[in-house]
Structures are given as structure tokens and as C-alpha cells.
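Every protein chain of the complex appears in place save one, which is left out.
Presenting chain A:
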Amino acid sequence: MLTKSLKWVYVGIGLVLAIVPLIWMVAGSFRTEADLYGHTASLFPHEWTLHGYKGVWQQLPFLRLLFNSVLFAGVTTALTVLFDSMCAYALARLEFRGRTVAFWLVLVTLMVPFQVTLIPVFMELFHFGWLNTYQGLIIPRATSAFGIFLFRQFFMSIPKELDEAARIDGAGHFRIYWRVILPLAKPAIATVALLNFTNLWNDLIWPLVVSTDNTMQTLPAGLALFAGQHVTDHAVLFAGAVISLLPIAVVFFLAQRYFVAGISTSGLK
């Protein structure tokens, strides 16, 4: 009995710590500056206002940031799913010379921290003239070794007889990949897509480095830079944070099991 109540005290404290900051942020986006300074001990606004949600469009290039985030995370995720699954198809189901070498090359890229390559990649993009461009943001991130591994693992569990049957019917590799393997790989696609989308949507250092121009920044970079200045209206910042969290929160509640599956095998930044 004692251990049981101790357990719920522990979980209860945890719940308060987990929830209160988020409520305070959401409530803060509806608060006036005077209210925020005047009633610091209160979790909720004394008087609700929508000026934060209006100000976010005026004080920040918010529509542009939102558009950039959607484009960057959306297009990159689509390309990653396509390229990773193609690469994994070759690694898992085709026999050819150099396959082991290719697999090791992918493995190496998984082990080296992203920061080691950040500076040379920045220089490459500088030489290509790709800084402050969408191709500069998207193409270097359009494949992930983690996705290749996850797809390879999944594809290896699909019986080989399916390919053979399709081959007897005259299907080529591309048709087998597109018509036989991919339709069976929906859970893997969902996991790779969700995880990549979340990571890219949330990423700060990459857009910060590639986009120095503030019309080319994504939401996290735009908000971080805004927060780094002297903040005179916190509701605006909180409103921006709430809007940028919204799509991820919706996807999280709809597709939690894919998140759990993906994150517990690969982690999230």
C-alpha cells in the first residue's frame, strides 16, 4: 500500500513538471505583457487576448517561415523516403558486386557526428552558390543512413518468393520495388517519414547555418533569432512556438505508435 502511494506521488510530481510548462506556454500566448509582469504566480491569463497571434504575422516574416518549414520538412521527407527505400531495396534484395562495400560506406556515415561534416558542407554549399536556397537546405538532407537501415531491416523480412513470382510474371526490378515491396512496407514508410519530418521540422543548427538570410529561415531558426533579441512582447514569441508545435502535436496524437516504434529504435534529436 505504501509503495503504491509512493509510486503515484512520484508519477504525480512528474506529471506536474511535464504539463505545467506547456500550459504556461500556451496560456502565455494569450497574455498581455502587463499581465505577464503583473501576475507572475498565475498560470493562466487574467484577461485573454489574441494580440500574440496577430503580432506574430507583423513582427516576424511568419508566413514565409511557415512556408519554408513546410517545404523543407515536407520535400526533404518525401525524397528521403524514396531514396532510402530504393537504396535499401538494392542492399536487401539484389545481389551485385560491391554491395558489401556500399553497405559499409552507409555505416560509416551513421557513426560520424553530424557536426564533423557541418563546416565542410557549409563550404561546399558556399562554392555551389547554394547558401540561402531551397536546394541547399533540402538536397544534403534528402537521405538518411538511419532510414536506409530501417528499410533494409524491413525488406529483409519480406519473403523472397514474392520477387520470384513477380519476376516470372515478367516484372523488372523497378516494378518489383514499386508494386510489390513498397506496398508491403507501409509501417516502415510511416516510421521513417514521421521521424524524419519531426527531426527536420524541429532542426535548428542546419537551417541556421545554411540560411543566413531571414527570409530563407525555418520556424525554429526564426523564433530562436527573435528570442535572442530583446523580447518586448512575449505573447508573440509564445504564439509562434505554439503554431510551430501544432502540426507535430496533431501527428503525435494521431500516429503515436509509429513515433514510439521509430524513436525507440533510433532516438530523436
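Basically, contacts are C-beta pairs under 8 Å (C-beta built on N, C-alpha and C of every residue); 3 or more make two chains touch, one makes a residue touch a chain; residues count from 1.
Operating definition for what follows: contacts and distances are computed from a predicted model.
Enquirer: Name the chain not shown, per its UniProt record: "L-beta-lysine 5,6-aminomutase beta subunit", "Alkyl hydroperoxide reductase", "Sarcosine oxidase subunit delta" or "Sugar ABC transporter permease"?
Expert: Matching the unshown chain against "L-beta-lysine 5,6-aminomutase beta subunit", "Alkyl hydroperoxide reductase", "Sarcosine oxidase subunit delta" or "Sugar ABC transporter permease" yields "Sugar ABC transporter permease".
Enquirer: So which of A:L60, A:V75 or A:A142 would be touching the chain we can't see?
Expert: A:A142
Enquirer: Footprint of the hidden chain on chain A, which residues?
Expert: Contact residues on chain A toward the absent chain are 3, 7-8, 10-11, 14-15, 17-22, 24-25, 28, 36-37, 39-43, 82-84, 86-87, 89-91, 94-96, 98-99, 102, 105-106, 108-109, 112-124, 126, 139-140, 142-143, 145, 148, 167, 172-175, 177, 198, 201-205, 208-209, 220, 223-224, 227-228, 234, 237, 241, 244-245, 248-249, 252, 256, 259-260, 263-264, 267-269.
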